[in-house]
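Yeah, one chain of the complex is gone here, protein chain that is, but the others are all in their spots.
Our next item is chain A:
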Amino acid sequence: MVRFVKNPRNVATGLMLIAVAAFFVWQGSDLPMGRAIRMGPGYFPMILAGLLALLGLIVLLTGLTRPSDDEGSIALRHWPWRALALVTLAVVLFGFGIRPLGLGPSMWLAVFVSSLASSRFNILTGLLSACIMVAFSWAVFIKGLGLPLPMLGPWLGGY
């Protein structure tokens, strides 16, 4: 490959910043701009989005011209996909489960699923820490802090 890109990390950062700025411009384009004396809701965001795009452009250009002096790859195949997916899944499961299932099962799921993310996962410690965390969160958050959360949700015969 021609070495157009001297520092892939900065090129990616620059492109991302420009894309984000474009997104804000697009989303903010319907907002009334107003005038400087009486700024509308769209005025300041538009200035900021412009600034963000400019900064993104600078980062992009430095990425094209200056070689990187740091190690570490940003290639997608080096990403910790398993950890990313499982930790996110654990949090999302908790969010979906908290109302219908209650605190107990959703906490259990969140802790167990996220423990799968480690390469040093061990079924016994995973199960054990999930159960301990359920007991602990019951004691601290429901008994101790009195959060209005049922241990078991309506789907499981709770209230």
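Simple rule for what comes next: a contact is a pair of C-beta atoms (placed from the backbone, for glycine too) under 8 Å apart; a residue touches a chain by one contact, two chains touch by 3 or more; residues count from 1.
Just so we're on the same page, contacts and distances are computed from a predicted model.
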> Can you pick, from "Peptidoglycan glycosyltransferase MrdB", "TonB-dependent outer membrane receptor", "Lipoate--protein ligase" or "Tripartite tricarboxylate transporter permease", the UniProt protein name of the chain not displayed?
Replying inline: "Tripartite tricarboxylate transporter permease"
> List the chain A residues touching the unshown chain?
Replying inline: 9, 12-13, 16-17, 20, 24, 27-28, 31-32, 35-42, 44-45, 48-49, 51-52, 55-56, 58-59, 62, 70, 74, 79-80, 83-84, 87-88, 90-92, 94-96, 98-99, 103, 106-107, 110-112, 114-115, 117-121, 125-126, 129-130, 133, 137, 141, 145-149
